[in-house]
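Sharing a structure here in structure tokens format.
Every protein chain except one is present and positioned as in the full complex.
What follows is chain A.
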Amino acid sequence: MLPDYIEKLVRILEREDVEWEIYWERGRSGSFSIERETLERAQRKFFSGIGLRIGLEGKVGFSYVSGLNHTNDTLENLVKRAIKLAKVGNVPFSGFPSPEKVEKVSDIYDPKIEEIPFEEAYELAEHFSSIMAEKKAELGSSYTFSGSLSMGFVHYGVLNSNGVELMEKSTGFSMSSYVVKKELKSGSGYYGQSYRSLKGWEERYSILEKALSLAEDSYNAELGKSYGGEVFLEPSAFLSVLSIFLENLRGDNVYHGRSRFSKPGEEVVSDILSIFDDSTVPGGVGSYSFDGEGSPGQRTPLVEKGILRGFVLDYTFASLMGYHSTGNAVRDFRTAPQIGFSNVVVEPGDYSEGEFEGVIISRVFGEHTANPASGDFSLTVELGYRVEDGEKIPIKGNMFVGNVFEVLKKAEAVGKRRERIGPAYVPGLVTSGKVV
């Protein structure tokens, strides 16, 4: 059943001779920040609002109002403002989606997160900080532990004048840990993970251990020698490089000539690589049943065996380019829909990382300084390893440089072990590259 305030808004809209789309949401988030093993900041935020798009004489207008409980006057004004923006703005209108069958994605809502009393959530955060304090007591004062824990829920819905009327509830839960080891030199390690349910809590010890292990390796790491040849990109580093490539697969970038590619069909990376955008992964942190315009979520092949198969699209760019929306309109009530990825899924291969000799790149930063169009990148190596005679020697502070299109074309093997990094499912990759 529609909330009252939405019914009220629909009644106002139906009096106008316009096409319309309402996106509404209501939610709450709570987060906790742990500094020096102590819970230092806790917060609970409430948010809600309504975004309205109007289609009028081939033009579109968008406006929003925060909060949900409004007088008729406020809602009338929201409608007037969106109509005025359509008239003034001349933003072309491509229409709104029509109703399609939407399959519910499972395990994206955990009622425990919506119902948890603040005191209980606070206790979880305190417990997380106490694990850090115990670890510090065991390891000594050269270690500093910090971290965060957060959770939230949102109820949201889309309805439009074509008859789309959809509602969904979703929840999120995340934990992270950051460890610094400082004596005469220093090292640091960060590890975080997000989930859809409170079950993620079971992984609190492993999150801390992973951050700690990265900090130990970082502490022992030194600037590596310059190197050119075979490199193994661990999932995190591979995802960083892949994110530069993926910019070229956004429909808006393709349409506007900011992408390397213009149409599907060409071989763009090594034939051992297959990449999907998939909003239907059960329990996936990027999953949804329908997107911000009400188009159904789906598994979209982006690259199959090296061949470019498609782009991620919302309804507007799909219409402009003669495709069907892939259900990749992301938004909140403050924004008109924009194209974004849901869960990025890279198919695993059969390569076992234990066989590797050369340089392993584990973690990098600085992706935003890369040029997605040319593909050239130089990323700082936060942590890596030189593997010689089976021995792993940690390195850091070097730069990993290359061209993303070449690095992905030269991919020789895909790792067997796949890691989930937030909404991405990524294996490791053997390719060739340069470290300076």
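Heads up, the rule we're going with is that a contact is a pair of C-beta atoms (placed from the backbone, for glycine too) under 8 Å apart; a residue touches a chain by one contact, two chains touch by 3 or more; residues count from 1.
The criterion applied here is as follows: contacts and distances are computed from a predicted model.
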{"item": "\"Acetolactate synthase\", \"TLDD-like protein\", \"Acetyl-CoA acetyltransferase\" or \"Protease HtpX homolog\" - which is the UniProt name of the missing chain", "value": "\"TLDD-like protein\""}
{"item": "Touch criterion as defined above, residue of A:G58, A:P92, A:P111 or A:G229 at the omitted chain", "value": "A:P92"}
{"item": "Of A:S218, A:S236, A:S342 or A:S362, the one touching the omitted chain in the full complex", "value": "A:S218"}
{"item": "Which residue of A:N72, A:S106, A:S186 or A:S352 touches the chain not shown here", "value": "A:S186"}
{"item": "Footprint left on chain A by the chain that the document does not show", "value": "35-36, 38-49, 61-69, 81, 85, 88-92, 118-119, 122, 126, 144, 146, 178, 180, 182, 186-188, 218, 226, 252, 256-258, 260, 334, 336, 365-366, 368-371, 373-374, 376-380, 382, 396-403, 434, 436"}
